[in-house]
Structure formats: structure tokens, C-alpha cells
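Can you keep this structure in mind? I'll have questions shortly.
Of the protein chains in this complex, one is absent; all others appear in place.
We call the chains A, B and C, going by the order they appear; numbering starts again at 1 in every chain.
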Amino acid sequence: MSEPSQPSRRERIREIIFEAETPAGRRFDVTLLWLIGLSVICVMLESVPAIKRDYAGPLQVVEWSFTILFTLEYLLRLSVVRHPLRYARSFYGIIDVLSVLPTYLMVFFPGMQALLVIRVLRMLRMFRVFKMVRHVNGAELLVRALYGARAKITVFFSFMVAISVIAGTLMYLVEGPHGDFTSIPTSVYWAVVTITTLGFGDITPVTAFGRFLTSALALTGYAVIAVPTGILTTELAKLDGDDSSEACPSCGVHGHLPDARFCRRCGAPMS
Amino acid sequence: MSEPSQPSRRERIREIIFEAETPAGRRFDVTLLWLIGLSVICVMLESVPAIKRDYAGPLQVVEWSFTILFTLEYLLRLSVVRHPLRYARSFYGIIDVLSVLPTYLMVFFPGMQALLVIRVLRMLRMFRVFKMVRHVNGAELLVRALYGARAKITVFFSFMVAISVIAGTLMYLVEGPHGDFTSIPTSVYWAVVTITTLGFGDITPVTAFGRFLTSALALTGYAVIAVPTGILTTELAKLDGDDSSEACPSCGVHGHLPDARFCRRCGAPMS
Amino acid sequence: MSEPSQPSRRERIREIIFEAETPAGRRFDVTLLWLIGLSVICVMLESVPAIKRDYAGPLQVVEWSFTILFTLEYLLRLSVVRHPLRYARSFYGIIDVLSVLPTYLMVFFPGMQALLVIRVLRMLRMFRVFKMVRHVNGAELLVRALYGARAKITVFFSFMVAISVIAGTLMYLVEGPHGDFTSIPTSVYWAVVTITTLGFGDITPVTAFGRFLTSALALTGYAVIAVPTGILTTELAKLDGDDSSEACPSCGVHGHLPDARFCRRCGAPMS
Partner (left out) sequence: MSEPSQPSRRERIREIIFEAETPAGRRFDVTLLWLIGLSVICVMLESVPAIKRDYAGPLQVVEWSFTILFTLEYLLRLSVVRHPLRYARSFYGIIDVLSVLPTYLMVFFPGMQALLVIRVLRMLRMFRVFKMVRHVNGAELLVRALYGARAKITVFFSFMVAISVIAGTLMYLVEGPHGDFTSIPTSVYWAVVTITTLGFGDITPVTAFGRFLTSALALTGYAVIAVPTGILTTELAKLDGDDSSEACPSCGVHGHLPDARFCRRCGAPMS
């Protein structure tokens, strides 16, 4: 007879922090995203020598402000969530810790080498940006399409890597170690840069046969650029069909074709 | 009983200038497009030092001719349109003003710094080119597909930027500030140039691990190039289906071809 | 009562030369394609300074052999075709003349400047390669898809050019004429190279804002690479449906959907 009772204060805070359905929850998430964005920009600016020299003090204040703010946010999340340990061990729980830890570590290990190590960890703070994904529904379909096509995509990239290794070795032999192609790993790096149509130009062929091979490799990369697109488009179209279909009124199965008049699973007529 | 009365002279001019359905209106728009194109080319040529030096006089004459012509056109538009103020505040009304203003401002502020500022505004004249879009129907479908897929596209580009920021920071740490990767913003710029398969080659990795990361980033960019294509293709296919499909008035089936006169399912005539 | 009479000798030669359905016709066309390919390679080799110096004599012999062979072929085509004048004026007729003319002109105008002009014409011989297209059926579908989508493609490329002009001008203003961006035309060239994800690296931004704009332009190019693909895929899918459908047995109209039970034009049942 009793409806779910009035949500407790803790429950309401949990909803604001973890969910984005309520206006307050959405406001919280958008504010957080802006703060994360600003903190990432500060980390980036701090790495510019000229800025580091002139604004070392203010940047450190901002850095610490963000760290304390995000630490409080993490503690609040831990205190309101139903299973704190499960949250702490979750993907986002770990990222939340890693995105504040480097600043604290900097206090205890002020040495030069330590600083360099800290930078590696500090970079992980940017994973916060991925939280954004939770708020947009469109992402799920993409992830499902990528998952459904994972076998084809794996085969495709195995081929790409195999072609790069073979083409790189060939170029090493053709161009010889006296030009830019000093070793097979370097040549394979060049082959990947070429087949993806990236083309830095730091390593370039000079012999006639090397240029012929380069042209062939470039055309191959240009041609097979179609393959992942074809795979993904087919997969997305299939999923889209699934999404737009009604459930069978009799057995509840989804994914009927648009003109289905009978459920393909139980044979009951579709209304 | 009364048919719409003879359109007034002002109404007829309005139709020529604002609409492209009548032969006169189409001629006016095509002429205008050619003039805009020529004026844009003149602005571009004026920036070439050798041309500026030798043809400063003629270019200024041409510049002023276009400015006066476009000013007259703007005044004519204002005088014949039904709601002059609404037009003046519209997107195209503002662009029309901005595309003649810089030349006039140049008279009153002949200083060097002012000139530089004027150039920024002058550049806006090129927005006129966008008017072209109004005349081709095909654009609308594209815009609708892009609008329909905006959530997925936003997620995709958030991911791209996030990957670029992380990859750029990693490369800054791996390659060290002694090579080309002098700061995180520079490295992120490099990561964007790499993931989009642009590859200028002004900044290139030299360490083995840096090159391995570059290969991974290039392959990622090459792979996810499929994602926006897949999204847009699915969306376009959906819109195309929507456009051509009236339901059969007799059996309600959808998905008829655009020229269908009879339902392909029940044979009843389509209204 | 009389079947079409025995084809005359001239008619049989015409079939061999102009059609590829008979085994002899196919053999003729394949041989011709190989000869054209070889002659193109000779023209290319002649331009290499080292080869030109050492093999000037043999190359001239080969050049004249091909020219005489192709001249004889052209005269044969003229003599067997039903309407010689119509052939001579057709696209392929003009290309056939242009692909032998430069060698003959070289005799009468042996001067240096003339030689340069002749080279421009000689290059047109390569258009022969396009004949290849006539033999493969797959090409027609592509051309029809491109034709069907011409409005959307025109709009798309107008946008691309407009964005390149605006982005190029912005970069000219941002980077200033002291760096690589020496004039607006040069900057627009750079913008096209960037938005197409080509990225030569001969012109690169050095200011922070310039690099930010470059990143935005690269991402734009990377994103809208989807647009022509989406357009063409939709168009091809539509055409493919058309091709695979049977004609209506009653009115002969094509392009029915795969599950059509009644002709969409005349309402007659599809067998």
C-alpha cells in the first residue's frame, strides 16, 4: 500500500551528484564539466615555458584550488553512494582519485625526477573529460555498433599492421640504410604514417622504386579507408533498425523489420 | 471573388531581389554571385605584396566600385522589403552591412593599426558566398541530417578532443621538451594534426616510444574516420526514406518510391 | 522472313575495333590498352633528364612507332565507322587526333618554345587511358550516382571553398605576413591543403591562435569528410535498388522495391 517514502537528504544529494535527470543534477554535472575543462587548460598552460616562468604562483594557487575542490567532490560521492567500496573500485572511482593524487604527491616528493613521474599521473586527470559521455545518449549506439563489429575491425587492423610491417621492411631494403629508412622499426613507423594517409614528410623515399612502392601503399591506404566505414555503417544501420522497431505485443521481442506484420519469433500478429 | 491584384512596382523589385523563382530574379542573383566572387578575388589579390605595389591605384578603384555597388544594393533591399528593420537585423542583413563597412571605415581611420583591424572586418565580406546556399535545394537535406545526428556528432568530437589532449600530453612527456614537443598545447596541436591524418610534419617524434604512440594515434584517427560517416549515412538514409514515404491511404504501408502512383502492397491508387 | 544478311568485311572490322563483345574485339581492345600504357610510360621516361640524355635516340624511335601505329588505327576507325564525321567530332575522335598530333607538330616547329607548347598537348595522349572505362560496366553506376547527387555535391564544395577562403584570410591576419602566410591566396591554398587533410607542411602556423585555428580547421575537414560519402552512399543504394528490380510486366517501368507485389506506376500485379 505504501508508495516509496520521501527520499532522504542523502538520497537527494546522491541523485544530484550521480544522476542527470533532475534540473539540479544537470546543473551540477554541467558545472563540474566546466571546472574539469578549466583545470585541464591550467595543466596545459603550466607546461608552456613562458607562462610557467611568469605565472608560476597564480597557477599553483589555481592548481591547488581545483585539487581541493575535486577532493571534496570525491569525498561527497563516497559518503552518499549506496556502496562506497564498489564506487571506489569502479572505473570512474579510480579516475576520480587519480585526478587529484598527483598534486598531493608533489608535496612529499619535490625532487626533479619525481616531478616528471607526477606529470605522467597528472595527465590522467584528463580522463575526467570522458564523464561527458554519460550525458549524451547517442554514444551508446556507437559503442554497440563498434562492439558488434569488433571481429571485422580486428581483422582489418591486423591486416593494416601486417601490410605496414611488410611494406616497411621492403622500403628498408629498397631505400637502403643510407637514406631516411635507417632500420625496420623506423620504416614500419613510416609505413603506418603513409598507409593512414598521415604523411609527416620527416622520412621520404628518394629512389624511383621506393617512390613507386610509396604510391602503391598510399593508394592502398586510400582504398581500404572504405573498409571500417563500410563495416560500421552496416552495423549502425542494423542497430538503428532494431531501435526503431516496436516490441511484439505477445512475446516482447524487439528488432522487427519496418514492414513486419507478424512477430518473427512467436508468429503473433503485430498490432 | 477578387484574384490577388496586380503586384506593385515595389513588390516586383522585391521579388527580383529576394526571390529566385522568376527568370529576372534568377538573373539578378547569378549576377550578384559573380560580382561577389570578383570582389572577393580583388580583396585576395590586394594582399599579394607584388600586386599591391604595382596595381595599388586600379585595385582601389575596383574596391570602391564594388563597395558603392553593394551599398546601393543594400539600400534597395531596405527600401523594397516589407519589414526593413527585421531585414536589417537578420543574418544576411548584418552581413550585407559588414561587407561594405570596412571600406568606408578606412577613410576615417587611415592609421596603420586601424588598417589591420579593418582587414579583419573586410574578411567578413566573404560570408556573402554563403548566399549561394539559398539557391540549391540539396543543402537542406544535409543540414537536417547534421541536425538529426548532432548528439552523436558532439559525443564523437568530444572523444576526439579528449584523445588529442591525452595523446598530446603523453607525447610531451615521452618526447620531452628538448625536441619539437615544447609544451602541452603544442603537443595537443600536434595530436589534432595527427589524429585527423593531416600530418604537417613541422613537429615529428624522434624517440622509439614516441613513434610507436604516433602510429597508434594515426591508426586510431584512420579507424574512427568511419564514425562520422557511419552516423551521417544512417541519418541521410533515414531522411531519404522519410521524404519519399507517404503512407498508402488504403493499407497504410510506408516506404513508397517518390514516383509511386499505386501502393506496392495492396495495389490501391496513391492519392 | 530474311534474317539480317551476312555482315560485310567492313562491318566485321568495325565490330572488332569499336565493340568488345566478340573475342576478336576484346583482344583488339586489350592490345590497344597495353600499347597506350607503354606509350604513356615512354612519354614519362623521356622527361627524366638522365634517361633523356642516354637514350634520346631509341626513345624517339619508340615515340614515332607509337605515333604511326596510332595514326593508322585512327584512319582505320575513320574508314570503317558508319558516320566518319560524327566520329571525328566525338569526344574520343578528338582525343584520338590530339594523341598523335604533337609528334607531327614537333617536325614543323623545332624551336624551343614550340617544344614546350607541344609537351602540353602531348600530355593529352594520356586521356586515351579513359577508354578503359568503356569496357567495365561498373563505371556507369558510379557516374549515375554522381550525376544524381550533383546538387548536393555542388553545395558541399561551395561550402568547402567558402570555408577555405575565410579560414585562409583569418590565418593571414592571425599569423601575419612575416611568417609563411605571405598573402591571402597563399593562405587559402594552405587552408585547402589543411581542410582536405593533405597537410604538406610547406606552410605551417607558429602562433598559438594560429595553431588553434588550424586544429579547428583540421577537425572540420575530418568531420565533413563524411558528407560526400553519405551523399554518394545513399545515392548508390537508391540506384542499386533500381538495378536489381524487375520491370513491370504490364507497363515496363523499372525501379520497384524488392518486396513490391504491384507495379507502383500502373497498379498491375508483379508476377
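Note that in this section a residue touches a chain if its C-beta (ideal position, glycine included) is under 8 Å from a C-beta of that chain, and two chains touch if they have at least 3 such contacts.
Not measured: the values here are computed from a predicted model.
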Considering the complete complex, of B:39, B:67, B:158 or B:229, the missing chain is touched by B:229
Option from C:62, C:171 or C:225 whose C-beta touches the chain left out = C:225
For the chain left off this view, which of C:13, C:45, C:59 or C:208 is in contact with it?
-> C:45
Among C:15, C:73 or C:202, residue touching the chain not depicted | C:202
Which parts of chain B are in contact with the chain that was left out?
-> 197, 199-201, 229, 233
Absent-chain interface residues of chain C come out as 40, 43-45, 47-49, 116, 119-120, 123, 126-127, 129-130, 132-133, 136-139, 141-142, 145, 153, 157, 160-161, 164, 185-186, 188-189, 192-193, 195-202, 221, 225, 228-229, 231-233, 235-237, 240, 258-259
List the residues of chain A that touch the chain left out of this view.
-> 149, 151-156, 158-159, 161-162, 165-166, 169-170, 172-173, 177, 182-186, 188, 194, 197-201, 204, 208, 211-212, 214-215, 218-219, 221-223, 225-227, 229-231, 233-234, 237-238, 255-257, 259-267, 269
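We adopt the following convention: only the chains that are shown with their structure count from here on.
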Mind checking chain B against chain C and telling me if their interface is mostly the same residue numbers on each side, over half, or mostly different?
-> different
Chain A touches at least 2 other chains through residues 197, 199-201, 229, 233, 259
